[in-house]
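Only a single protein chain was left out; the remaining protein chains are all shown in position.
This part shows chain A:
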Amino acid sequence: MAIALMAVAVGATIISGMITVYREIPQQMGREFRAYGANLLILPGKDRTTLSGEDVKKINDSLNGYEIVGIAPFLYERLKINEQPILTSGTDFSMLQKVSPYWQITGSWPQAEKREILLGAEQAQRMNIKPGQTVLVSAGNDADEETFVVSGIVHTGGKEEQFAFVDLALLQKMLQKNGQLSLAQISIVADGAALESVSKMISQNYPEVQPQLVKQIAHSEETVLSKLQALVLLVTVVVLLLTLICVATTMMAVVTERRREIGLKKALGAENSNIICEFLGEGCVLGFFGGILGTGLGYLFAQVVSMNVFGRAVEFAPSIAVFSIVLSIVITGIASLIPVRIATSVEPAIVLRGE
């Protein structure tokens, strides 16, 4: 019986723990995924070629119900760097680091308002430039050349390696495009559906801009999430089955052990319904206590998993507790069915045969 209790408790532990983690995964993983870059772009609206800083601020304000990891503004222009035409982006580096934490920098990020430049790895290699060297930058054929220090080289594995990056305000001044932007990248904690609705809300309320989902990331995020959840579900089902088997085996042993007692009760006039009620009742009590024990342990288990994997605590969910206790009772009930059948088939005559 103690073994069956253990089995139920372990089963309930895994199940309540898994369900807790299962429910937490989308939220927690959503946060994790934000490390892979922006999931929403804000582009200029129809018939417009630029955004304004005001537009971006308005949109930021309209998203106050969401957890925004960062909004990075970008202004793109083809500049001449050491006489080479290179697509250069002015941006807010502190924001960029939040939106794209995966960028790898050799050297350091440019400092705000300083004449420092971040070169894409491909360009740096082509021009054979190392961090710390200087380059001559000009806004066009007739414009003056200005000296910039290459603060760092960026590796992203993507098209960014062909670009150069400078401070936004500096570029705006050089191009005389004060307050103007080409686009803004937003990293926001939201799943596919929520992201869609954010996008819809923006395009309805702010016709001067045009939101665009970064499909690739949002999509792969969904895929990974659903796969993870399927895995958790699978493990839960397997654990349920194992618990079922273990409890059934133990109950079977209990029935075998109590054959004489069952025979005696029948000899005293117990009906099959009496025997069934007794064993099912015992199974339910077992399921109840195992469930309570397991739910408590499962909460701790989920806490440990969440702390280690996501670095965040999970909240105790009473609905999960109730569910796993009820599930434990149902499982022990089902597991008792075969042993109970065996119990009812015990003949009262065995008590006289002296087995």
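Following the convention adopted for this analysis, a residue touches a chain if its C-beta (ideal position, glycine included) is under 8 Å from a C-beta of that chain, and two chains touch if they have at least 3 such contacts; residues count from 1.
Here, contacts and distances are computed from a predicted model.
Enquirer: Among "Cell division protein FtsX", "Rhodocoxin reductase", "ABC transport system ATP-binding protein" or "Isoquinoline 1-oxidoreductase beta subunit", go ahead and choose the protein name stored in UniProt for the chain not displayed.
Expert: The record names the chain that does not appear here as "ABC transport system ATP-binding protein".
Enquirer: Just one of A:Leu87, A:Leu264, A:Leu297 or A:Ile342 touches the chain that is missing; which is it?
Expert: A:Leu264
Enquirer: Tell me which residue among A:Glu83, A:Glu113 or A:Glu347 touches the hidden chain in the full complex.
Expert: Once the missing chain is taken into account, the touching residue is A:Glu347.
Enquirer: Footprint of the hidden chain on chain A, which residues?
Expert: Touching the chain left out of view, chain A contributes residues 260-261, 263-271, 274, 347-349, 351-354.
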